[in-house]
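One chain of protein is taken out of this complex; the other chains stay put.
The block that comes next holds chain A.
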Amino acid sequence: MKGKRLIWLLPLLLFAGLVALMANHLGAPQQQVIKSHMVGKPLAEFALEGVAGAPGLALVDLKGGGPVLVNIFASWCLPCAVEAPQLQALKDRGATIHGIALRDEPADVAGFLARHGNPFTRIGQDPGGRMMLAFGASGVPETYVVDAQGVIRYQHLGEIRAEHVDLLMAELEKAK
(Lines give C-alpha, C1' and ligand atoms only; values in the text may rest on other atoms or scores of the structure.)
Protein backbone atom coordinates (compact mmCIF):
# COMPACT_ATOMS: atom_id res chain seq x y z
CA MET A 1 0.00 0.00 0.00
CA LYS A 2 2.79 2.35 0.87
CA GLY A 3 4.53 1.67 -2.47
CA LYS A 4 1.31 2.39 -4.32
CA ARG A 5 0.97 5.82 -2.72
CA LEU A 6 4.53 6.76 -3.52
CA ILE A 7 4.00 6.13 -7.24
CA TRP A 8 1.98 9.34 -7.43
CA LEU A 9 5.12 11.23 -6.54
CA LEU A 10 6.69 10.09 -9.80
CA PRO A 11 5.04 12.72 -12.08
CA LEU A 12 5.97 15.39 -9.56
CA LEU A 13 9.57 14.24 -9.58
CA LEU A 14 9.59 14.16 -13.38
CA PHE A 15 8.18 17.68 -13.42
CA ALA A 16 10.80 18.87 -10.95
CA GLY A 17 13.47 17.34 -13.16
CA LEU A 18 12.08 19.15 -16.20
CA VAL A 19 12.05 22.47 -14.32
CA ALA A 20 15.66 21.89 -13.23
CA LEU A 21 16.67 21.11 -16.83
CA MET A 22 15.02 24.27 -18.15
CA ALA A 23 16.40 26.46 -15.36
CA ASN A 24 19.82 25.10 -16.18
CA HIS A 25 19.50 26.29 -19.78
CA LEU A 26 18.05 29.71 -18.96
CA GLY A 27 21.45 31.36 -19.01
CA ALA A 28 22.56 29.74 -22.25
CA PRO A 29 22.89 32.10 -25.22
CA GLN A 30 19.91 32.08 -27.58
CA GLN A 31 21.79 32.74 -30.79
CA GLN A 32 23.67 29.69 -31.85
CA VAL A 33 25.90 29.63 -34.89
CA ILE A 34 24.05 28.46 -37.96
CA LYS A 35 26.48 26.59 -40.15
CA SER A 36 25.90 26.51 -43.85
CA HIS A 37 24.86 23.14 -45.21
CA MET A 38 26.17 24.25 -48.61
CA VAL A 39 29.76 23.35 -47.78
CA GLY A 40 30.75 20.62 -50.24
CA LYS A 41 27.95 21.52 -52.65
CA PRO A 42 28.20 23.43 -55.94
CA LEU A 43 26.87 26.98 -56.15
CA ALA A 44 23.88 27.61 -58.40
CA GLU A 45 24.18 29.94 -61.39
CA PHE A 46 24.24 33.63 -60.45
CA ALA A 47 25.32 36.95 -61.94
CA LEU A 48 25.60 40.15 -59.92
CA GLU A 49 26.22 43.68 -61.12
CA GLY A 50 29.42 45.42 -60.15
CA VAL A 51 29.64 48.32 -57.73
CA ALA A 52 32.08 51.08 -56.76
CA GLY A 53 34.02 50.77 -60.03
CA ALA A 54 34.66 47.05 -59.55
CA PRO A 55 33.48 44.51 -62.14
CA GLY A 56 30.47 42.37 -61.18
CA LEU A 57 30.56 38.81 -59.93
CA ALA A 58 29.06 35.72 -61.56
CA LEU A 59 29.46 31.99 -61.10
CA VAL A 60 31.65 31.79 -64.23
CA ASP A 61 34.12 34.19 -62.57
CA LEU A 62 34.61 31.70 -59.71
CA LYS A 63 35.10 28.71 -61.97
CA GLY A 64 38.40 27.70 -63.53
CA GLY A 65 40.57 30.22 -61.73
CA GLY A 66 41.58 28.05 -58.80
CA PRO A 67 40.22 28.43 -55.29
CA VAL A 68 39.13 31.96 -54.33
CA LEU A 69 37.71 33.64 -51.27
CA VAL A 70 34.23 35.12 -51.43
CA ASN A 71 33.56 37.64 -48.69
CA ILE A 72 30.02 38.75 -47.89
CA PHE A 73 30.20 42.27 -46.44
CA ALA A 74 28.21 45.48 -46.00
CA SER A 75 29.08 49.09 -45.27
CA TRP A 76 26.63 49.07 -42.34
CA CYS A 77 28.34 46.07 -40.74
CA LEU A 78 30.90 46.94 -38.07
CA PRO A 79 32.71 43.56 -37.92
CA CYS A 80 33.27 43.98 -41.68
CA ALA A 81 35.38 47.05 -40.95
CA VAL A 82 37.20 45.11 -38.23
CA GLU A 83 38.22 42.32 -40.62
CA ALA A 84 39.42 44.68 -43.41
CA PRO A 85 43.14 44.51 -42.43
CA GLN A 86 42.96 40.71 -42.38
CA LEU A 87 41.41 40.61 -45.87
CA GLN A 88 44.25 42.83 -47.05
CA ALA A 89 46.76 40.47 -45.42
CA LEU A 90 45.17 37.50 -47.23
CA LYS A 91 45.40 39.40 -50.51
CA ASP A 92 49.06 40.24 -49.85
CA ARG A 93 49.72 36.54 -49.38
CA GLY A 94 48.33 35.82 -52.81
CA ALA A 95 44.66 35.06 -52.22
CA THR A 96 42.08 36.21 -54.76
CA ILE A 97 39.16 37.76 -52.90
CA HIS A 98 35.78 38.57 -54.40
CA GLY A 99 33.20 40.56 -52.49
CA ILE A 100 29.43 40.45 -52.27
CA ALA A 101 28.00 43.75 -51.07
CA LEU A 102 24.92 42.83 -49.08
CA ARG A 103 21.87 45.14 -49.03
CA ASP A 104 23.84 48.31 -49.61
CA GLU A 105 23.74 51.58 -51.52
CA PRO A 106 26.49 51.91 -54.18
CA ALA A 107 27.69 55.19 -52.66
CA ASP A 108 27.93 53.58 -49.22
CA VAL A 109 29.97 50.68 -50.62
CA ALA A 110 32.37 53.14 -52.30
CA GLY A 111 32.70 55.06 -49.03
CA PHE A 112 33.36 51.87 -47.07
CA LEU A 113 36.11 50.79 -49.49
CA ALA A 114 37.67 54.26 -49.40
CA ARG A 115 37.78 54.13 -45.59
CA HIS A 116 38.86 50.54 -45.03
CA GLY A 117 40.68 49.59 -48.25
CA ASN A 118 39.62 47.47 -51.20
CA PRO A 119 41.06 43.95 -51.30
CA PHE A 120 38.45 42.77 -53.83
CA THR A 121 39.07 41.72 -57.44
CA ARG A 122 35.35 41.68 -58.19
CA ILE A 123 32.38 42.93 -56.20
CA GLY A 124 28.85 41.76 -56.84
CA GLN A 125 25.94 43.84 -55.62
CA ASP A 126 23.21 41.94 -53.78
CA PRO A 127 20.52 44.48 -52.92
CA GLY A 128 17.89 41.85 -52.07
CA GLY A 129 20.08 39.61 -49.91
CA ARG A 130 19.33 36.57 -52.08
CA MET A 131 22.98 35.49 -52.27
CA MET A 132 22.79 34.67 -48.57
CA LEU A 133 20.54 31.77 -49.53
CA ALA A 134 22.86 30.70 -52.35
CA PHE A 135 25.72 30.32 -49.88
CA GLY A 136 23.65 29.20 -46.92
CA ALA A 137 24.86 32.29 -45.07
CA SER A 138 23.02 33.60 -42.04
CA GLY A 139 24.85 36.84 -41.26
CA VAL A 140 27.58 39.30 -42.23
CA PRO A 141 30.47 39.05 -42.53
CA GLU A 142 30.98 35.53 -43.79
CA THR A 143 33.84 34.29 -45.94
CA TYR A 144 33.80 31.25 -48.21
CA VAL A 145 36.46 29.22 -49.97
CA VAL A 146 35.14 28.33 -53.43
CA ASP A 147 37.13 25.93 -55.59
CA ALA A 148 37.69 26.00 -59.36
CA GLN A 149 34.58 23.85 -59.92
CA GLY A 150 32.38 26.37 -58.15
CA VAL A 151 31.97 24.13 -55.10
CA ILE A 152 31.94 25.73 -51.62
CA ARG A 153 34.77 24.13 -49.67
CA TYR A 154 34.88 26.08 -46.43
CA GLN A 155 32.81 28.61 -44.49
CA HIS A 156 34.18 31.16 -42.07
CA LEU A 157 31.48 32.68 -39.86
CA GLY A 158 31.90 36.17 -38.48
CA GLU A 159 34.86 38.50 -38.80
CA ILE A 160 38.29 37.23 -39.76
CA ARG A 161 40.67 37.93 -36.91
CA ALA A 162 44.46 37.92 -37.16
CA GLU A 163 44.63 34.30 -35.98
CA HIS A 164 42.34 33.15 -38.80
CA VAL A 165 44.55 34.30 -41.67
CA ASP A 166 46.80 31.22 -41.63
CA LEU A 167 43.76 28.98 -41.34
CA LEU A 168 42.10 30.50 -44.40
CA MET A 169 45.32 30.27 -46.42
CA ALA A 170 45.50 26.58 -45.48
CA GLU A 171 41.89 26.05 -46.54
CA LEU A 172 42.62 27.71 -49.89
CA GLU A 173 45.58 25.36 -50.34
CA LYS A 174 43.37 22.37 -49.49
CA ALA A 175 40.80 23.40 -52.09
CA LYS A 176 43.36 23.35 -54.92
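Going forward, a contact is a pair of C-beta atoms (placed from the backbone, for glycine too) under 8 Å apart; a residue touches a chain by one contact, two chains touch by 3 or more; residues count from 1.
As a convention for this text, contacts and distances are computed from a predicted model.
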item	value
Chain not displayed: protein name in its UniProt record ("Tryptophan 7-halogenase", "Binding-protein-dependent transport systems inner membrane component", "Cytochrome c-type biogenesis protein" or "SusD family protein")	"Cytochrome c-type biogenesis protein"
Touching residue (missing chain; options A:P85, A:G136 or A:G158)	A:G136
Where the unshown chain meets chain A, residue by residue	30-32, 34-38, 41, 74-78, 103-105, 108, 128-130, 132-133, 136, 138-139
